[in-house]
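Provided herewith is a single structure, encoded as structure tokens, for subsequent inquiry.
All protein chains but one are shown at their positions in the complex.
On to subunit A.
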């Protein structure tokens, strides 16, 4: 599990770490949106510069980010290969039956690869520099306009924060159950597919049953502590929008404008 960097949080105290989670969510959305506008070397160059500058501002080394890409390597290669062989149009370099390598196909594959990498990197940037809890707070705050259409934002936020709070607890429990079943002779990770699926059952069922019991206990405890519904509550946590949040937003918007105008100018 330790090698799995994707979606992790890396504690730190950089410029990016201190940004408001709402700002970071918005920045990520802007970036991902703009990636789809990029269509030439220059537009990508602008996006790469912005990304590298943002990565530098987190104080986390580029190597760690690249390691975050590793689990997705197969997916990346798969899409690129599909694009190369099934892309059509332009000069044909090589052909064999259905398969062909063409000029446009290669360009498309390269574009897709760039988009993938940029989007993954920018999302990794968000999760590396923001605690899950802050992300939950940010999502709640960004969703708050939906209250107008009677969407239960507070309830959703509570569910999200409870879910996040129980991730480590349930992971511990899953491990305990696995060890307990191992002690009783269940062999995980060997045998054929059927055999392997069968060994999951003695983990899954106790985990589900315990989760139900937990839910009952938690709801009892919440009710005993005066919880009535999501809306009529004050909030202890507070998000503060600072000047650096506005500044980052301006920078991202400026870069987006540059990318879109480069596209319009066909550069």
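Throughout what follows, contacts are C-beta pairs under 8 Å (C-beta built on N, C-alpha and C of every residue); 3 or more make two chains touch, one makes a residue touch a chain; residues count from 1.
Here is the rule we use: contacts and distances are computed from a predicted model.
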(request) Write down which listed name, "Energy-coupling factor transporter ATPase", "Electron transfer flavoprotein subunit beta", "Nitrogenase protein alpha chain" or "Light-independent protochlorophyllide reductase subunit N", is the UniProt protein name of the chain that is not shown. (result) "Energy-coupling factor transporter ATPase"
(request) From the listed residues A:62, A:99, A:146 or A:222, report the one that touches the chain absent from this view. (result) A:222
(message) Which candidate, A:70, A:147 or A:235, sits in contact with the chain we can't see?
(response) A:235
(message) Among A:10, A:76 or A:133, exactly one should touch the missing chain; which is it?
(response) A:133
(request) Mind listing the subunit A residues that contact the chain we can't see here? (result) 133, 136, 161-162, 164-165, 168-169, 172, 213-214, 217-218, 220-228, 232-238
